[in-house]
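Note that one protein chain of the assembly has been removed; the remaining protein chains are unaltered in position.
Moving on, here comes chain A:
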């Protein structure tokens, strides 16, 4: 947020907020322990709004559910912003002192009347107005979001639309108020913080930051790396398509199954001169590889740190011996460097971490292993060993002294753009991907245990749609998108509205869902539009085995 890629608040603040907006997040199932904090907040009297195309198990805890159409979140957010402005509920003092670009923002949202927003989003104007007023009037309000915001072709704009609302109302930089992106994996935050994003060095410095580079050169002994941002994943696949990228070293990722438009992705991976896969599993991607480096599961077979959604760096520790020839990721990388002519030795995890601390002066310098142990993790920024870490960020925006306030936070006006994969007569149903409580991503980790909640993967659709198509619960159908087709049984799901269907990405061996999804991606973040695919559902020959009961819904 505002130059730092991390959420603004500690989880515990949700327990003391007055209003919680879960936007594009089914945290009840996807971030269950964060949702424990939300539930304590509700127990303490907070109100909650759920903004989600589905009436999820999260929405069932909400005071009101805004069931918008997939891909219309910006229109909704802009309408909320406009309503706050027109109702005179803008936090004037904050906007004037701590932000820039308000006038442009106000002009941009002006056309998004409640009525127009209702037309675009499908959410009743009165409910949009209710949320706008509740959010603006609350003493402490948070917006929490997940992949429903970020898996779109213009995902960064979605995030800006939400940040604008926080700036408009001053719901940032104060305890209990904040912007809380919930990360999908245990070290998404840490990976980005360590520079595993194209434009950043470890510690959040830009790759073009000469001052930082000088510091890194002193430690690394080299400044011989690009000054321009590299490619993100979606760009890499495009470079493969153009034949410009001929080799890929893939560590702990399963793009053959997890990429949108998977058949195409697999074809590109097969066409590489060299594919190296380093993973704890023999994944579908590893099956395509020329070389496979078996790695340890570092969270229980080696040492290191991970960083969670509240920027808390915590240690992972070895609990069990790794199997066979598996080696820690850092050891594999160092051994490879040695074979390539640079003897990096075999540093311990703590030595690697201390090197990072010596260059990441703002965020990590104060986080020794000893302190991480003693304090149960530390939230960055933590610039020195006498600094306790930073649970709540951007309080500076509230400082009286302009010098202390620092750089104001900019409004970023954004426009609603419909999903790339448009609905039409040929593909009239919106397919979105969703996640379940007991499963995880492409299922390679969560497939291993015997969950009593597990049900066969199915195309979940609304009962009315099924009736219109003459499809019975449990009947196998053919699901066709503009990119591919799969067969799957149908499950009637009361959380869906007419015109909306869902698959999970968890059970690719049953339904290879990413054959259908769209690889149109966001130029700012590189994320593909997993959340909005246009499909049609075709009846198969009438051989069916109806399921005995409606779909159980976990997490109620």
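One rule holds in what follows: contacts are C-beta pairs under 8 Å (C-beta built on N, C-alpha and C of every residue); 3 or more make two chains touch, one makes a residue touch a chain; residues count from 1.
In this section, contacts and distances are computed from a predicted model.
Participant: Given the options "Membrane dipeptidase", "ABC transporter permease", "NAD-dependent formate dehydrogenase iron-sulfur protein" or "Sulfurtransferase", say which is the protein name UniProt records for the missing chain.
Facilitator: So the chain that does not appear here would be "NAD-dependent formate dehydrogenase iron-sulfur protein", according to UniProt.
Participant: Tell me which of A:363, A:507 or A:530 is the one touching the absent chain.
Facilitator: Within the whole complex, the residue contacting the unshown chain is A:363.
Participant: Using the document's definition of touch, tell me which of A:21, A:39, A:179 or A:207 contacts the absent chain.
Facilitator: A:39
Participant: Who touches the missing chain here, A:251, A:395 or A:418?
Facilitator: Residue touching the absent chain, from the options given: A:395.
Participant: With the full complex in mind, choose from A:51, A:316, A:356 or A:534 the residue touching the hidden chain.
Facilitator: Only one of A:51, A:316, A:356 or A:534 touches the chain omitted from view, namely A:316.
Participant: Which residue, A:105, A:237, A:281 or A:353, contacts the hidden chain when the whole complex is considered?
Facilitator: A:281
Participant: Looking at A:100, A:113 or A:186, which makes contact with the chain not pictured?
Facilitator: A:186
Participant: Using the document's contact rule, name the residues of chain A that touch the chain not shown here.
Facilitator: Contact residues on chain A toward the absent chain are 2-4, 10-13, 15-16, 30-34, 36-37, 39-40, 43-44, 61, 173, 175, 182-189, 204, 280-281, 297, 299-301, 306-310, 312, 314-323, 362-363, 374-379, 381-384, 386-396, 399, 403-404, 406-407, 437-438, 440, 444-453, 554-556.
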